[in-house]
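Below is one structure, written out as structure tokens; the observations come after it.
Just one protein chain is left out here, and the rest sit where they should.
Which chain is which? They are A, B and C, in the order written, and residues in each are numbered from 1.
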Amino acid sequence: MFPFAFEWIWDMGHYVFHGGLWYALSIIGAGMTYCIGKAAYDTLIQEKGSHEDEHH
Amino acid sequence: MKLSRRCFLSFSLGTTVGITLSPLPWKITDDLSIWTQNWPWTPVPRDGAYSLENSACTLCPGGCGISVRKVDHRAVKIDGMKDHPVNDGGICILGASGLQYLYGPFRLPSPLKRVGERGEGRWKNISWKQALTEVSEKLSEIRSNGEPEKVAVISGKKEGTIACLLERFLTVYGSPNFMTPSTVEDSYEAALHLMQGSRASVGFDFENADFVLSFGSGILEGWGSPVKIFQAIGKLKKDGSVIQVEPRLSNTAAKSDRWVPINPGTEAAMIMGVAHVIIREKLYDENFINTSTSGFQKYQSLVMEDYSPEKVSVITGIASSQIVAIAREFAKASKPIAICGRGEGRIAGNVHETMAVLALNALKGNFNREGGLWSVPKPDYIKWAEAKPDQTALEGLEKGRIDGAGSKEYPFMTSLLDRFPKMINEENSYGIQALLVSNANPLYTMPDTEAVKKAFEKIPYIVSFSSFMDETAQFSDILLPNPIYLERYEDVPTAAMYKKPVLNLTKPVVKPLHNTINTGDIIIKIAKSFGGSIADAFKWRDYETCLKETLGAQWEILKKQVVTEDKNFVANSPALETNAGKFQFVADDVNKSQNSKAGIPHFEDLGINGAAGNFVLIPYDSMPLSTGYVASAPFMLKVVSDKALYHQDTVVQINPETALILGLKEGSYANLETSVGSARVKVTLYDGIMPNVIAMPSGLGHTAYDDYMGNGKGVNINQVLGVVEDPVTGLNAAWGIRAKFSKA
Amino acid sequence: MEKGHNTTFKRYGMVIDLDKCTGCGACMVACMQENNVPFKKDETDKIRSITWIRVYKLNNGKPYPDTEICYLPRPCQHCSGMGDHGHSPCVSVCPATATDYGMDTGIVSQIYTRCFGCRYCMVACPYHVRHFNWWDPVWPEGMENYLSPNVSVRMRGVVEKCSFCYHRYQLARERAFVQGRKDIEEHEYQTACTQACPAKAITFGDLINPAHAVYELKNSPNAFQLLERLQTYPKVYYLSDRLWVRMAGDNYLEEEKREMAQAKIKR
Partner (left out) sequence: MDSDLIPKGVQRCSLGKFLLWISACGFVLAIGVYAMILCWLKGLNQTNMNDAYGFALWIWADLAIIALGGGAFFTGFLRYIIGIKELKNIINYAVLIGFICYSSALLILAIDIGQPLRGWFIFWHANVHSMLTEVAFCLTVYFAVLTIEYIPLVLENRKIDKIPFFHNLSHNMHEIMAVFAATGAFLSFFHQGSLGGVAGVLFGRPFGFREGILIWPWTFFLFTWSAAAVGPCFTILITKITEKVTRKKLVKDNVIELLAKISGWMLLTYIIAKLIDTYYWAFHTAPGMGLTLAQFYTSDPGSVYGYWILFLEVVIGGIVPALILVTKFGRTNKIALWIAITLACIGICTNRWVMVLQLLAMPVMTFQSWFTYFPSWQEIATTILPVAYGAILISISYRYLPIFPQERELNPIPGEEAEVETVEKEEKKELATGDLSPATETAT
């Protein structure tokens, strides 16, 4: 899974496979971080902010 | 309320995130996987210093050399000993399993005394001192009653110092009843005696033969010294040929150049038929016949009269053209060997059949020469001062043997163990008060288990020297365990059916694991306890001294190299020691009252037990199933085919045609019934067997040992087999039994 | 593919003469003892019985009395895969790299502590050489004393198989190294089954080293391999002078069988 595992070889198989894997993981990770972060931010804003700012 | 819940939620969330991000879960995951790689209940073999020690194997009479690989004091592997004259680095399945016998939990840990009913399996640990005292007292009680002949010994070994010590003890004690299990070798010995006048074992030089005509001998099923024979047959198949005459396509038949199916039990007719063709076509060795034989005329006329290929064809079911062809091939070969003795040779067989085979070999004069039949003299290295029995002993000895060997009826026989149960069960014999069993397991290995058990029940005191909790040990009163061959010194003379005399020495490769004493030491100790003439016959300090003295100069050599072989051995050629110095086609030493043909090789249908039933049951032997004193080790049972043993059931082979008639399918259950016993078996369809013949594996159905080796692993074939006495030798000649067979 | 004979590049393989094999099972037991193979109370269920080398009984399918039988010992075939890249059926599928193809020896190894027991390799192997430890290995009391330290005991839940007694190769290499030799002799590295075979039916050695006996033997016209057509490139060869035995080594269409029979008549 990581290049420090001893069976790791820098070949096409690993590029393609792990390329795809880490690409997908990054999207999911980034997406979730965004959602949670934004939700936390929004909540904070809502709590501090006035009623005009009420979400939705 | 709201705040606290919020707090709680944040707290749990924070904790979860915190723990997840901490190294803890990862560490635990890693540790758990490392734990699975080192489960404490999965053994880790200890490492240590490696060494290799040579010794000899005694698990069968094969006489092979072994190399034991050791790590510190543990033996971890048994290989064949390189350059050993018998097995040259090869090893058989039994020999390779040796360490399972050494370390097995079915070993007897110490002397044991029966506390429950016989065979119940309740034992008490006793000290050696007490054990030996009890046995000595019992024996001296019998002797002081003036009945020393009522003590008998069953010894698995015929030769060697242990057997000789036992026999010597009996002699000075006053009993003639030293018995050994009989095999086809006894039949050969009897035939050699009758036709060549020699007291010798038979040896076959398969290695140098160019043609082997086998009448049912399982030469690849454990016959003789298996490794030697395997190697020889491999060579023979390249340069010569092997023909197997047998009702079933055995491994031997499969490996032969030709398999000739024959009606079971008619092999002797076939032998005579082959002789007929050879004589008719004058293909025999005229020079040998004229100069070195006697009685040829009588033999010839019998052969010519009764055994024309056409007549033989009717008896055997073999086409007469095939009989002629086989005979010609046999005669054409320069070093042909004909052999008989079914399977691995557990059953001695009809002596006239053995004589017929010797006569057939005589037609080619192939005796005592390269590629022929050899008379191998009995080992003669045991040269002890003659034992001097006292008056009581002499009186006992005069009573004669209980099994009838050496009597008027069977004058030249030395032991007839198969008659023993019958004689005990018959009220007119003098009975046995104490039985000592060494290296044998008669309750398992002898035919008609029920009768044997009945006889044993009549013997009030049974002592077993077995190393294992086998069937006989389980039925004994006192157990005096012998260390096994990897823990003791013992001489191992001759290799079964090997052409040259060899002498092996087993030695303690590992320290004895249990509280055991060598049987030789026990005999010496008991003898000494008697004092007088008995003690006088056993002057040795202990068994090792006895062995050392017996072997003399050979002791050191054997200790170093395990084996000595008389490389230059040549049997007197021809080793014919009859009165006339010739090979006798007609034996003069045979009681002819019953049969006018007695003494002349011929085919006789002695009949097999059981009139009832349309089927013939024949046993079949195979390498992974040990039929002798030691039961098959777990490793061997693992090799046994599921077409021989399936879970609890013995699987018998029948021809698909027979199955069709009986409405049986592969895996169906069937009831097998003989005059001796019955069994429920599973059926496998096998094209390689004659219709109406049932082949049942031998070597299954142990009831002693442990769950790995005994307890519900099929049926012991001896439960359904009986004994048929050969009128000349008294040996068991039952090659099979009639049976009823039907769908269960 | 053949890189000539040097000290680091070997292709170990076996030639088994089926005309010599008597089906006695000594190879199986020698292997069990050598490799600490466990056993159970009941070993009659052959598809749950661990045997690194198994002797199969073949028959020619003909009825009595024309029946013939032949025994065929089957160790791991140590498939090279196409192009000798180690693309053997099992190595290519193992998800955890727990079975590996030794580029220097041609031996397919199994790392028991790495294997997590998915059994995909067993599914992939057409020879059924791979066995799963369905149970914890348990020895009757005392018997664990004969276990050899050269081969680790496998825990429950992992796959095991024949290694061509790889530990013997390692020991032979070590010995040679200590003695200052770069290479090992043919006799220094022999598998337990080869050594035990009483009929001397098994020959083992480096298939690409002309000095080794297997080199010539494998080129015999009677030589064949199991399931060659699947392109597994096994390194175990079999010899038999019987055509039906050679044909039993692989699947053939009816017309192919006829052709083979005719070719034999011509020969």
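Keep this in mind: a contact is a pair of C-beta atoms (placed from the backbone, for glycine too) under 8 Å apart; a residue touches a chain by one contact, two chains touch by 3 or more.
Predicted model, so just to flag it, every value in this text is computed and none were measured.
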| request: List the displayed chains that the omitted chain touches in the full complex. | output: A, B, C
| message | Touch as defined at the start, partner being the missing chain; which of C:171, C:230 or C:243 qualifies? | response | C:230
| message | Using the document's contact rule, name the residues of chain B that touch the chain not shown here. | response | 9, 29, 32-33, 35-37, 666
| task | Spell out the interface residues on chain A facing the chain that's missing from view. | result | 1, 5, 7, 13-14, 16-18, 20-21, 24-25, 27-28, 31-32, 34-36, 38-40, 42-43, 46-47, 55-56
| Touching the missing chain, which residues of chain C? | 45, 47-49, 56-59, 72, 89, 92-98, 114-128, 130-136, 155-159, 226-227, 229-232, 247-253, 256
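Throughout what follows, only the chains that are shown with their structure count from here on.
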| field | Intercentroid distance (Cα basis), chain C paired with chain A, Å | value | 49
| query | What is the distance in Å between the mean C-alpha positions of chain A and chain B? | reply | 76
| task | Would you pick out the residues of chain B that each touch at least 2 other chains? | result | none
| remark: Note: chain C residues in touch with at least two other chains are none
| note | Touching chain C in the complex, chain B uses residues 36-37, 39, 41-48, 69, 71, 74-80, 87, 89-93, 96-97, 99-100, 102-105, 107, 220, 226-227, 230-231, 233-234, 237, 249, 251, 254-255, 259, 261, 513, 623-624, 634-643, 645-647, 655-657, 687-691, 706-708
| Sites on chain C touched by chain B in the complex | 19-20, 22-26, 28-30, 32-34, 36, 39, 41-46, 49, 51, 55, 57, 59, 62-65, 67-71, 113, 136-137, 139-149, 152-157, 192, 195-201
